[in-house]
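With one protein chain withheld, the remaining protein chains of the complex are depicted in position.
== chain A ==
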Amino acid sequence: MLDRAATDTAKDSATRRVRFRGAGFVPASSRFGGWIALAFVIAIWQAAGSTGLVNALFLPTPAAIVRAIYQLAISGALWQHLSASLLRIGVGWLLGTAAGVAVGFAIGLSRLARSVGITFISALFPIPKIALLPLLILWLGIGEEPKIATIALGVFFSTAISVYSGVDAVPRNLIRMAQSFNVPFATIVRKVVWPGALPAILAGFRITASVALLLVVSAEMIGAQYGIGAFVLQAGNLMQTDQLLAGVVILSVFGLAVGKVIGWLEIRLLHWR
């Protein structure tokens, strides 16, 4: 009866549609929008260089940068520099991550480790790790060790913070559930705390990959014969801006590749989200 009455009333006067007000504020992007925008910027950049609008010494064209990368590749210099950087990043990142995960879990799970560890981390984390390189050279000698140690230190602090934050964020109700079934401590850590903290740990890996890249370039610029950082610095000193930007592009591609690997890991390991 109520419905019919409402319909009849509506028929008596002109209707107008309720205006849709729910658009926007949705974190979505179009599939090809980013690539089209990138291609557009590169095309303008190329056109500006080719027509002489921009001096090639200050900003080489994308084509010149691609040529420089190709020449570096066929001369073997690219692999020489890249392999030196990759070795430093790989070893430094692994050492820093292993130590950071261990310390982060200790802080997350032990009251004693938390009170001691957080004090030290709070005091040492803000120090720019590259400032320690001269001291590390003094301690470890001139060679790979101080560069690797700088990267490991930078990675360690960020990893430890992301790990203990991740452990803290594991829902307590899951831990209480496990305790209510008399599940032993080690099994709770392995089956509840570790998977629960994994999203934060993987998010931390994204940050530490960037930190490692930043520190390897900085360390190589200060004291290295080979490595992408040393190559970029050398190219800058010789005003070889196409080579300099080739180094920058290689760094960017490396960063993108690492991001893709971590994204793949997230899809594989966090499929339940």
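Everything that follows uses one rule, which is that a residue touches a chain if its C-beta (ideal position, glycine included) is under 8 Å from a C-beta of that chain, and two chains touch if they have at least 3 such contacts; residues count from 1.
Here is the rule we go by: contacts and distances are computed from a predicted model.
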Notebook entry, point to check: Quick one: the chain not pictured, UniProt calls it what, "NitT/TauT family transport system ATP-binding protein", "Nitrite reductase [NAD(P)H] small subunit (EC)", "2-oxoacid:ferredoxin oxidoreductase subunit beta" or "Sodium:solute symporter associated protein"?
Noted result: "NitT/TauT family transport system ATP-binding protein"
Checklist line | Residue of A:Q179, A:Q225 or A:S252 touching the missing chain in the full complex | finding: A:Q179
Notebook entry, point to check: Of the residues A:F25, A:F58 or A:W272, which one touches the chain left out of the display?
Noted result: A:W272
Check: Can you list where chain A touches the absent chain?
Finding: 173-174, 176-184, 187, 191-192, 195-196, 270, 272-273
